[in-house]
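In this view, the complex is presented without one of its protein chains, the others remaining in place.
Right after this comes subunit A.
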Amino acid sequence: MKAVIIGTTTLAIAAGLGFYTWNTSRSAVPCGDTAVAGAAIGGPFELVSETGATVTDTDVITKPTLVYFGYTFCPDVCPLDSARNAAAAYLLADQGHDIGTIFISIDPERDTAQIVGDYTDNFHEDMIGLTGTAAQVDAASKAYRTYYRKQEGDPEYYLVDHSTQTYLMFPETGFATFFKREHTPEQIAQTTACFIDRIG
């Protein structure tokens, strides 16, 4: 499994890890082995926050955090996944766990700081929306091994293909695991709580 992950493309990494997460979430060990790809995903980034200020990963990942890449012009999948992540955060809050949620735009051309800020407020009052220059967003996406591609077509109403996995990141140890679209708020909350207990 490890060799496969290391040797393949971003998509295969995503699929493989998703399967890994899916598998471990159903096994007797609910969190799984964090060592598998911990070094491969995440790391430093520099983006622009909702206030227009430049921020780094250490500014925004100050507690266990769910990180998702999407764009606000997406009326279907991104809101659904963002609402799901927000729901997981609310569930965890009910259990006494304080986690963060981050939405990183992969459509910096249209997603201004204000638009991303308004968008994330719609899901959770504490969800952090990030955008940036094309180069900043591209670097962040590459660090997290996510895929995005702007579709050809209308200059104003174009669509963007993009990865939909949500990463669970910790301030000190980085990547813990990630979740696929199929994971429910309850599953994410359960797995996240397990990692919090284990990693702290």
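Definition applied: a residue touches a chain if its C-beta (ideal position, glycine included) is under 8 Å from a C-beta of that chain, and two chains touch if they have at least 3 such contacts; residues count from 1.
One rule holds in what follows: contacts and distances are computed from a predicted model.
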For the chain that's not shown, choose its UniProt protein name out of "Amino acid ABC transporter membrane protein 1 (PAAT family)", "Copper(I)-binding protein", "Cytochrome c" or "LarA-like N-terminal domain-containing protein".
-> "Copper(I)-binding protein"
Chain not shown: contacting residue from A:48, A:61, A:74 or A:169 | A:74
Touching the left-out chain: which of A:163, A:177 or A:191?
-> A:163
Write down which of A:59, A:98 or A:118 is the residue touching the left-out chain.
-> A:118
Contacts from subunit A to the absent chain lie at residues 11-12, 14-15, 18, 72-77, 79-80, 83-84, 86-87, 90, 110, 114-115, 118-119, 121-124, 147, 151, 154, 156-157, 159, 161-165, 180-182, 184-186
